[in-house]
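Okay, here's the structure, questions in a sec.
A single protein chain has been omitted; all remaining protein chains appear in their positions.
We call the chains A and B, going by the order they appear; numbering starts again at 1 in every chain.
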Amino acid sequence: MSMKKNYVVETIRKAQMVQLLAQGKRIDERALDQTRPITIETGLIQKANGSARVTLGNTQVIAGVKIATGTPFPDTPDKGLLVVNAEILPMASPYAEPGPPSEEAIELARVVDRGIRESEMVDLTKLCLVPGKTVVTVFVDCNVMNVDGNLFDATSYAVVAALRTAKMKKYVVKDEKAEAKDEMIPVPVERTPVSVTLARIGDKMVIDPSTEEEASMDMRITITTDDEGHICASQKGEASTITPAQVLEAADLSLKVGRAIRDQIIEATK
Amino acid sequence: MEAKKKLISSGKRLDGRSWDDLRPIKLQVGLMKNADGSAYIEWGKNKIMAAVYGPKEVHPKHQVLPDRALLRCRYHMAPFSVDERKNPAPSRREIEISKVIREALEPAVIVEDYPRTAIEVWVEVLQSDGGSRCAGLTAASLALADAGINMRDMVSGCSCGIIDDTVVADLDDTEDKEGSGDMPVAIMPNLGQVTLLQVDGMYTREQFQKAFELAIEKGKQIYGMQREALTTRFFGGEAVSTQVEEVAE
Partner (left out) sequence: MPMMERKQVIPGDVITRGNYRYGSYIEKRGDEYIALRVGLAEVGRDGVKLNPLTGPYLPRAEDDVIGKVVDVNGFGWVVDINSCFDGFLPASFVFGREFSPSTHDLSSKFRVGDMIGARIESFERSRDPQLSIRGHGYGKIDSGEIIKISPTKVPRLIGRRGAMINLISEKTGCDVRVGQNGVVVVTGPAEGIVKTAKAVKMVEEEAHAADLMTKVEAYLGVGTDGGS
C-alpha cells in the first residue's frame, strides 16, 4: 500500500499553528510535550495469542500476536524468532492504496521492530526448543485502521501491549522433538520499551504530531527508551537536517514523556 | 477407531444452537473517522470492519468509465485472524471473495449516478469463524449507506448448509469444515433478488431448496438488524414516522 504524501495543510491553518507555537501552544490546545489521549484495549482477537487495539487521538492500530514453530537463523541457533509486520490499510486514509507495502509501511514496521528487538523486550533465548533445529517464532502483525498522525508510536504501543498480554502453549521437548501442550504460559517478556516521536515545525519540537502537524513539519525523530532509562532505538525522518542539540533535546524529552506512557501501558496490560 | 464427532445431536449443535438459530450479531455504523462510510460487525466470533471511500477520482486514469462509477472491493484477512498465522499477501481465496462481494453489492449501488468516479469498498477480517463473506458484505452494505451513496436496496447475506445430513442456518468454522455443505447467499430484500450465491457440498434436491430458502429467510432477518443499526446511527433510536404541519416555503 502506498501513501501519496498528498495532504495539503491550509496556509491559514499553518499560520495559526506557527503563531500558537510561538506562545507555547498547539492548534488542538495541547502543550508542546503533551500526547493526545491514549487508549489501550487488549484481548480483542481471541484466535490470536495476544492482541491490542491502541488509539492515539484518532490514529488507531490493531496488533495481533501469532505463535508458531520454525527453524532458527544459522548464526543464532539458540534464539527464537521475532517478526514484526505492519500494513497501512486502504481504509485508514484517503491517501492509502492497496498493494504490497510502501516504503512508509516498511519503515514503520522496521522502526517499531527495532525498538522492540534492541530493548530485548522478548527474551529470544527463552524461545529456543531444540538448538539449531526448532525454535518458537513470534509474529506480530499490525493493521493501521485509521491515520491521524504518529503511526510510529501508536503501532509501537499496540505491539508492546499485545506482547505483554500474549499467551502461548507450553512446549515440552522429548528426543529432539517439541510438542505443544494445552497449558498456556505468558510469552516471555522482560521489559516495556516506549516509543516517543517528535516533529519539528519551524524551530519548535512537538510531541505526538497529528495529521496537520505532520503535514507542516520538516523533520521527525522517533526515540525508543526502556524501563532503565536506556535509549534503544532511534530514527530521524523527512528529507531535512537536525542539529546535535535538537537530537539531545529529543532524547531527554523522550525519556521524560516515555515514563508516564510506560506506566499507562503497564497498567493497561497487568 | 474414533467415532466421527456429531455436529448436531438431539436438535442441539455444538454451541447449543438449534438448526435455524443465528449466532449473536452486533452491528455498529460510522466508527472509522477518515472513511466516508464504515460499519463494524461481530457475527459469532467473526470480527470484521468494512469501510467505503467514494465517489472519488479514478486512479489509474485509464480505468475510468465515462457513464458510471467503477466499484472496487477488497476482502482481506488479517494475518492474526485465523488459527494458523496467514501471510498478509492476498490469497486466491481472498481474491475470489473480493470479486463475489463486489458483484453482490454492485446491483444495489446506482453507479450511473456517479460517472467517471471510483467507489472503493474495503472489508478487513480481524477474526474469522465461518460465514465471513456474508458478514463482510452485510457490513459493506451498511458502510455504503453510511457514506450516502445512492442505493436501490440494501444487501444482506447469510450462509446455510448441511451438517450431519441436517439443513442448518449460519455455519461456524467447525461446522463448515466438518459438515457436508455450505451455501452463502446474499439478497436485496425489498427487490427480492439474489445477488450472491455460492454452493459447495452434497445436497439432495430437497435439501438444496430448504437450505436456499432458509438462507433467504435469514437474509431478511439480517436486513432487520441493518435497519436498526442505521436507525441508531442517524436517528438516535427508533425510526419514526410523524405528521407535521406543512409550512409554506
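Note that in this section a contact is a pair of C-beta atoms (placed from the backbone, for glycine too) under 8 Å apart; a residue touches a chain by one contact, two chains touch by 3 or more.
Note that the structure is predicted; figures quoted are calculated from it, not measured.
**Q** Give me the visible chains that the unshown chain touches, in label order.
**A** A, B
**Q** Which listed residue (B:Lys26, B:Arg152 or B:Lys177) would be found touching the missing chain in the intact complex?
**A** Residue touching the absent chain, from the options given: B:Arg152.
**Q** Who touches the missing chain here, B:Pro79, B:Gly130, B:Pro189 or B:Gly219?
**A** With B:Pro79, B:Gly130, B:Pro189 or B:Gly219 as choices, the missing chain is touched by B:Pro189.
**Q** Residue-wise, where is chain A in contact with the chain that is not depicted?
**A** The list for chain A reads 6, 8-14.
**Q** What is the set of chain B residues that contact the non-displayed chain in the whole complex?
**A** 36-37, 54-57, 66, 108, 110, 114-117, 145-154, 188-191, 226-227, 230-231, 234-236, 239-246, 249
Definition applied: only the chains that are shown with their structure count from here on.
**Q** Distance-wise, how many Å sit between the C-alpha centres of chain A and chain B, to the nearest whole number?
**A** Whole-Å distance between the two chain centres: 32.
**Q** Given the complex with chain B, which residues does chain A contribute to the contact?
**A** My answer: residues 44-48, 51, 58, 62, 64-66, 68, 85, 87, 89-94, 97-98, 100, 139, 141, 143, 145-148.
**Q** Going by the contact rule set out above, which residues of chain B touch chain A in the complex?
**A** Residues of chain B touching chain A: 32-35, 38, 45, 47, 49, 51, 53, 56, 59, 74, 76, 78-85, 88-89, 120, 122, 124, 126-129.
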